[in-house]
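Here it is, the structure, as structure tokens.
Take a look at subunit A:
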Amino acid sequence: MNKMRPIAVVAAGVVAAAGLAACGGGDSGSSGSGPGYNAGVNAVVNKSDKKGGTLKFGSSDDFDSPDPGNTYYAFSQNIARIYGRGLTTFNPSAGEESLKVVPDLASDLGQSSDGGKTWTYKLRTGVKYDDGSTVTSKDVKYAVERSNYSDELQLGPKYFKQYLVDNKPAYKGPYKDKSDEGLKSIETPDDQTIIFHLNTAFQEFDYLVAMSQTMPVPKAKDTGLKYESAIVSSGPYKVDNYTRGKSMSLSRNPNWNPSTDPIRKALPDKVEIQLKQNADDIDQRLIAGSLDMDIAGVGVQSGTQPKVLAADQKPYVDNPVQGFLRFMSLNQNVKPLNNIHCRIAVQYATDKVAAQTAYGGPLAGGDTATTVLPPSVAGYTKFDLYPQKQAEGGGLDQATLGKAKQELQQCGQPNGFSTKISARSDRPKEVAMAQAIQQSLAKVNIKTEIVQFPAGDYFNKYVGVPKYVHDHGIGMMIMAWAADWPTGYGFLAQIVHGSAIKPSGGNNLAELNDPKVNKGLDDAIANPDEAARLKAYGEVDKLVMGTAMEVPLVYAKALMYRPKRVTNAGITYSYGGMYDYLNMGVE
Partner candidate 1 sequence: MFAYIVRRLIGAVLMLLLVSLVTFGIFFWLPKLAGQTTDQIAAGYVGKAPTKEAIQDTKERLGLDEPVVVQYGEYLKALVVGKDYKAGPVTDHCPAPCMGFSFRSSQPVLETLLDRAPATASLALGAAVVWLAGGISVGVISALKRGTLWDRAAMIIALSGVSLPIYFTGLVSLALFSYSIKIFPGGGSYLPLTTDPVTWFQSLVLPWVTLAFLYAAMYARLTRAGMLETMNEDYIRTARAKGLPEKTVVTKHALRATLTPIMTVFGLDLGLLLGGAVLTESTFGIPGLGRLAIDSINTGDLPMVLGVTLITASSIVVINLIVDLLYAVVDPRVRLG
Partner candidate 2 sequence: MAGTAPVADTAGAGEASGAFLDVRDLKIHFPTDDGLVKSVDGLTFQLERGRTLGIVGESGSGKSVTSLGILGLHNKRNSDVSGEIWLDGKELVGASQNEVRRLRGRDMAMIFQDPLSSMHPFYTVGNQIIEAYRVHNDVSKQVARKHAIDMLGRVGIPKPDKRVDDYPHQFSGGMRQRAMIAMALSCDPELLIADEPTTALDVTVQAQILDLIRDLQQEFNSAVIMITHDLGVVAELSDDILVMYAGRCVEYASVDDAFHRPQHPYTWGLLGSMPRLDRERSERLMPIQGSPPSLINVPSGCAFHPRCPYAELNDGKSETERPELVEVEPGHKAACHLPLEKRREIWADEIKPKL
């Protein structure tokens, strides 16, 4: 965790400066200290225990599904915690502290045996659903079964399916397999105990069970795809109403017992979420104070940027790293990028500052990146294998371009080469970034054509299909990645491990299948020593960069606005650098 230092130091410095500037800013009584620019990045701002009021959330998007068993979105996972309790969850706090996993429905973190292949959790007693019935370990088992094994619920991650021992023949999910036993690798010897049997040693299982998929679902109340409009709550709030594309409203769950829940404060009486709102308007309402939070958590619109950075608003702004890496994968099966020298040439010739500016600049776009792991992920190590320098007046300097040309020479392509860059058509900033790269690569005669695909089909139909990539000669693919859980393994496994190459829908776009990388990751996840694990992630990162297959562009950042009346606002890195909604309240 000490690898977090660099960002923490920078952030703290800014906080100090902003704090001074913000002396006249609106100070709110309870916390005792005024907020400031970046104050929420490393500490929870406006701490309060005051109950009551209505917390008003808004989003320009909708849930993929608010069903805890059928969602992948970070904000959805974040907010599901107010109406559902998984076995564990991420510590509701800010900065480094937010990366910790804490027990939630379980009374303690998992007990591993069998070298990390068996994990046992004990549930707290007295936890009740909003209908008054008691939560049992069978409901947790059922929740995992339905979310990972049914055909119907396809939106969420499938890690449990990947790591749990399967039945023989393969388990078909609770909707088809009506046997009482269900998935044999999850045992529930009694109502308070649940035991998971994994097919491999997996030391970060506590992170996996922090996903909303372990939030209990009583079998009798499961309505499959319709469950999203009839969610059974195990948290402090129950869902009164969810209308897709419009709104969700929650009120207190009368059967929630605070004595079973040490981490939740459950401050507001009601929570209202307006969905599919005009993004600009959300910003206006945040500033005006009529909306409390933009739950999508990707920051204000660029049009609002000057407004929130004005002196009177700046103390209410945080500019955290979002846990996203925007990068470009170089496919090792597309010529001439199969030659490492050509890839290194691209590493040097890609003007990351231009890409950063195209994506929104250092505040809204992010910091230029040199590693695959972003600084907010546990295991981040700072290094730069392909250092670049900017020339005066913009663009890469001659020395950097010279190195690129040299590599091209070694690659046997002294006059450059041609390939395609892909980007998602409905993300104009990504397209702009592709053009910035196109123009900078052109300076060393690497000619590129930009191809665009809709985001919805990007991985399933196009760049995630190796055959398509090979057939169409798409050598460079821009994408963004955030960890499903904030450790090096959670971040790296899906994009650089050889097992992540899939016939369709894969995220290892470079088709990187390096035995050293694979082994590094496999060994790390089996290693019970956390410090050693984290160190190993840094090593894997260096190995990956050594292959030059991934060109890190920016560590995404966003300008987040926390309105004055919101209490307990702190940035959680575990959900991609947005505010933690668990204990949020209003003054």
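Keep in mind how these were chosen: all candidates are chains of the complex that A comes from, given by their letters.
The rule is simple: a contact is a pair of C-beta atoms (placed from the backbone, for glycine too) under 8 Å apart; a residue touches a chain by one contact, two chains touch by 3 or more; residues count from 1.
These numbers were taken from a predicted model, which means no experiment stands behind them.
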item	value
From 1 or 2, the one in contact with subunit A within this complex	1
Touching residues on subunit A, where the partner in the complex is candidate 1	58, 65, 72, 146, 150-158, 174-175, 219, 222-229, 243-246, 274, 276-278, 280-282, 284-285, 426, 454, 456-457, 459-461, 464, 502-505
